[in-house]
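Subset of chains shown; positions unchanged.
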Amino acid sequence: MCGVFGIFNSKTPAEDTFYGLYSLQHRGQEAAGIVVADYNKAKKKTLFKQHKGMGLVSEVFREETIFETLGGYAAIGHNRYSTTGSSKSTNNIQPFSLTYRSGSLAIAHNGNLTNSRALRRELTELGVIFQASSDTEIIPHLAARSREKEPLHQIYDALRQVQGAYSMVILANNQMIAARDPYGFRPLALGKKIDPLTGELSYIVASETCAFDIIQAEYIRDIEPGEILLIDHLAVTNENPTSIYLPPSKRKARCIFEYVYFARPDSFIFKHSVDKVRRNLGKNLARESTIEQQPEKKEITVVSVPDSSNTAALGFVRESNKLNKPARFEHGLIRNHYVGRTFIQPGIHSRDIKVRSKYNIVRGVLTERPIILIDDSIVRGTTAKMLIKLIREADPEAIHLHISSPPITNPCFYGMDFPTKRQLLTHMFETTGNEEEEIEKIREYIGVDSLKYLSMQGLLNSVPSFENETCSYCTACFSGDYPIQVNEATTDKEEND
Amino acid sequence: MCGVFGIFNSKTPAEDTFYGLYSLQHRGQEAAGIVVADYNKAKKKTLFKQHKGMGLVSEVFREETIFETLGGYAAIGHNRYSTTGSSKSTNNIQPFSLTYRSGSLAIAHNGNLTNSRALRRELTELGVIFQASSDTEIIPHLAARSREKEPLHQIYDALRQVQGAYSMVILANNQMIAARDPYGFRPLALGKKIDPLTGELSYIVASETCAFDIIQAEYIRDIEPGEILLIDHLAVTNENPTSIYLPPSKRKARCIFEYVYFARPDSFIFKHSVDKVRRNLGKNLARESTIEQQPEKKEITVVSVPDSSNTAALGFVRESNKLNKPARFEHGLIRNHYVGRTFIQPGIHSRDIKVRSKYNIVRGVLTERPIILIDDSIVRGTTAKMLIKLIREADPEAIHLHISSPPITNPCFYGMDFPTKRQLLTHMFETTGNEEEEIEKIREYIGVDSLKYLSMQGLLNSVPSFENETCSYCTACFSGDYPIQVNEATTDKEEND
Amino acid sequence: MCGVFGIFNSKTPAEDTFYGLYSLQHRGQEAAGIVVADYNKAKKKTLFKQHKGMGLVSEVFREETIFETLGGYAAIGHNRYSTTGSSKSTNNIQPFSLTYRSGSLAIAHNGNLTNSRALRRELTELGVIFQASSDTEIIPHLAARSREKEPLHQIYDALRQVQGAYSMVILANNQMIAARDPYGFRPLALGKKIDPLTGELSYIVASETCAFDIIQAEYIRDIEPGEILLIDHLAVTNENPTSIYLPPSKRKARCIFEYVYFARPDSFIFKHSVDKVRRNLGKNLARESTIEQQPEKKEITVVSVPDSSNTAALGFVRESNKLNKPARFEHGLIRNHYVGRTFIQPGIHSRDIKVRSKYNIVRGVLTERPIILIDDSIVRGTTAKMLIKLIREADPEAIHLHISSPPITNPCFYGMDFPTKRQLLTHMFETTGNEEEEIEKIREYIGVDSLKYLSMQGLLNSVPSFENETCSYCTACFSGDYPIQVNEATTDKEEND
């Protein structure tokens, strides 16, 4: 996963992009970069400048002097997710910038192409060289080989050939182009801002609307699945960016896991409030829950794993009480604010120091009480296991782990950085394939008194519905129902963007 | 304010102290240091080693190689609070270590002495030189001039001469000494840990019990007001540290603001759970609140300023509902996890980017609703003002700001880093001295629809009571009732530790 | 200018390359990188790993842990020269590594192509994208489009199409390839090393032989102009790397400025000792010098600008004395060892602090004496001017500046980072074109009593001659005689490698 951001017609495009990327930091912590388009008077054309590096946005752009060299009128930026292996190379830091037949191009991409292997093979056969290991580089290669003259149509030609998930922002000479795949896997939103002093209009494109909030921009609408949007100075003057559209796909496939875990709760994605969806997840989980207060026993305490499950937990408690199943919300776990990327763990007293450094338990609200612990999902299960061990130190009466999504049973080929099938907790134990048996093994492994996942139906009931769509979401990680066929070769995937 | 930590008889004292300081990071972010006591076989005596620096614990001890040079059997550590002016000097980073008549001494100190000016004057008249500007240095000077032979009694002699607030941990050759002033202003707790492999016993002293939790140590008891505790190898063998006591003060004066804001909610201080006290503050605030749901209007939404006011807000909601004043708790503000000390703000789009970078609003739970915003206290009011402006963007029906403590009207001379009287929000406006009028001015300045502070009685009802004590808490910042007379000279205080 | 290094069949290729680059640091201080070839057992093929960054070799590879991730059996490395403008981008740090039709390729290049603009144009028309601004990227593009199957022949195909100066080392899957342009502009040498423990043979390629010395390798011979050398495991077994050859050029064009200034004196380049050539330059300068001791005056003192002109100065003095023109060599200027890349100059007391921070004068050997100051060349003249001002403080009787090469009158299009024609000191003054007049203007500007350049004939007499070659050297910067025609478009050159 990654975060993308772009702004056109700003006096301070690099600074705006910095704040945008900062607010999208949760989408990728490994690397960050900004490419700025500036009009060079001497050369009478737009030139690109860039700054990129490994680390958090605030680390890569630690020195204010960097911004002095990044003046211009438009910029795009990218946050890269932490992945394993070859991606550690600085070659993979986005935006990629390059020159080609029609001038300069820079691209920031969130997603994963499913036919990248085949396309790479075809392109290399034609003599193309690849300098990074990510899918993204394929797109400018295809665009550069298009017979079209306008970057917009070159990009169109390129995107017609790729399959998979992508939301991207591109600088092409003096234009900004935003595109989203026809399935609409990843979010991408369009915003605008009126400069309070000059009245000048800026257009902004970002993975999530929280990036608009931080720079006080306004959400206009989503970039639609299959849309390729062009923003240039004319579009600013007319207040009317123009779009062309890729051939529609048979269905839509918005990533449902963005709502479950990935997006920030204060964002709107796919046109709807993430916070509201998470609340629904909690409500539906409450409806499905069988844990009830026992007569003569203490009230059930609902604790969330902060901060990602807070909203679901609140929804859970509210619905529970509505259903006459008394439960109280408590902050039983506190998240440490000082955990940073550079946190060392000298001596490693015990294997659980990592969880101990990140979370603290509030004994008073846990001790001798029946606890329902709400978490959004379980991937490998190692953190959950250690967290339960930590909570046990407060000596609760029981720990009932409730997950606000179904079990993750399949890898993602559309950009989410899940491990391979083998590493998923759901495949760790040898079972007869019976689901109940599997969940029992997981319960035992994690060490809780009971384990409850939200049902698939509960999940689907929680997310917004879209009119005139037979299918709106990709639920492949939970259901194995992959919207785009993925051939075998691709399944031992290594890289996501 | 500062955090102190000490451990005696550990195989990894520097690592333990690192984790202890890490968990006490909220008590001081400006600087950190560790002094280790190691037995030098060649010299047949204990020698001290140290590492200190400006910044967070994880920044000062960023490289694991540091720990390779810090082997030993005991260690003390210190987190320094960010203060203004001369304290920026590296000379002020604690623990202070020194040699004197009886050998080596290192000291880590949390508190503020009220007779430091007089003592400094007396000592300098006697030819003493001071290398730092903090109060702390006075104590080893006094100890070094004592006629006693044992460090424990030298420290006793020194502490009899100082007045004010202090909780401290000292390494004196092969002994560790912990001391707390007779008023008991600042917390200090004693813990122990049995090594799971060797069965060896370690004693630990820390400002808050959260430092015990992270290294899986156990809370034994508080260091009592006026207690000077000696831990050496004999104490370990006998499982019995010994204590001597300073002459008792007329009253006790535990800092009530530690409960209101400063301490971590998962800690026990002054023998009681901080979380529980904060919940009481919320409950009492609910009892005093006059904001009620209006007929035909939306339910009142209670939002806390995360994370410090979360618990009070929960207590508020629960009590409110008990009193049949319906209110719902919501996460209307989200705290950004990536705000670090090194956060730059290029371009400064607007004055509120700082608040915008730290908090996000969740529009859905705020829009068109009457909001009760719970915060623990207001010092200068600038952050509160900008936060309200941010929340206004979600267009709530009304914002009722409820503070879970009374107005801060007086500076602290016992270690809390409040500004001078003049800079306190309560003294910013010219009034006739009428309290209602003052609060109205503050309400207007901050820009809320109503402003409610917890009453002093409400505050006192929320904190634990101690038997046989006429007065247990220092409430000077709220009441002006200073437990220790502070002469004029000291009142234009510059330095706290 | 840049430095290149490669080693094949070593247990520690990254470490060897580090030392090699370290010894070639004078050839480029802006950036450094290493790419390692390692056999991956799981994937049963050679994979590349890399580390690159801006700064000195010792800065980029500051942490030893970097080397832990760079195990393998072969490696190439590159030092990049400090240039202006777009090259600051990390995109331009070499070696470039990439994947293409035939697998993996990495390239480290020293030189400058003269038909790069035309080739870029042609390639981009064909749909090629360029990610860096340097010439180097052209070569892998050409190789990737070759119909040949073997990397060696692909490289051959590529190099047949490029014109200009290049010495390069390439990793192509499990092979190392070294190539030098048919004119032989830049040096490139082949060496070998027998591991003292295992008896294993390593082959090494480097810009200068000083890189062999530091790792105790042995110089075998030069890579010949036009030679493309292949080293693989078979070549190691047979102790016989194989070569193919590019079509010969009409003449050779070894860069004479490498001997004058650029190469390290302890290196052998173009098969001959740099030290010896510099000594010859000094001798010939002495023969041409007209400065002689005046009767009844003090002996002439010869001072060199350390360290680059030391050898020439020694040669000058020796020859001078042979010719019965008494002169004594003195260390009148001392070079400061602590000047680093990160040297700041707060306050800037005066414009000459930079020269003052780098050189100190030894008054005793300068005062009241006639000085002959030997420097290797003058480019812009600013440093020389300030250095003379500094020497004047010692109050010498006279300063006669002798330059051990002719005036630089033309830009270099083959890799030397000279400024444009306009910025050269020789073109700064309006003259009638009369050379004597020009030199007088320069003398006046720099502020010396007399100024003497070595004649072109003196220069040519100083360098080694090669049998059967009509022309062996490129002297374009001094003579304007460009071995390869450079079309107008290229002359406003921006980039060198």
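We call the chains A, B and C, going by the order they appear; numbering starts again at 1 in every chain.
Going forward, contacts are C-beta pairs under 8 Å (C-beta built on N, C-alpha and C of every residue); 3 or more make two chains touch, one makes a residue touch a chain.
Owing to the predicted nature of the structure, the values given are computational and were not obtained by experimental measurement.
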>> One sequence, 3 chains in place: how many copies belong to the entire complex?
In response: 4
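FYI, only the chains that are shown with their structure count from here on.
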> Which chain's centre, taken as the mean of its Cα atoms, is farthest from the centre of chain B?
Replying inline: C
>> What's the distance between the Cα centroids of chain A and chain B, rounded to whole Å?
In response: 37
>> Taking the mean of the CA coordinates per chain, how far is chain B from chain C in Å?
In response: 61
>> Quick check: how many Å separate the C-alpha centres of chain A and chain C?
In response: 48
>> Quick check: what residues of chain A touch more than one other chain, meaning two or more?
In response: none
> Okay, in this complex, where on chain A does chain C touch?
Replying inline: 50, 52-53, 89-91, 96-101, 105, 124-125, 127-131, 133, 140-141, 144-146
>> Which stretch or stretches of chain B touch chain A in the complex?
In response: 12, 14-16, 18-19, 22-23, 25-26, 56-59, 61-64, 67, 210, 213-216, 264-266, 273, 275-276, 307, 310-311, 314, 318, 328-331, 334-338, 340, 342-344, 346-347, 349-350, 353, 356-357, 360-365, 393
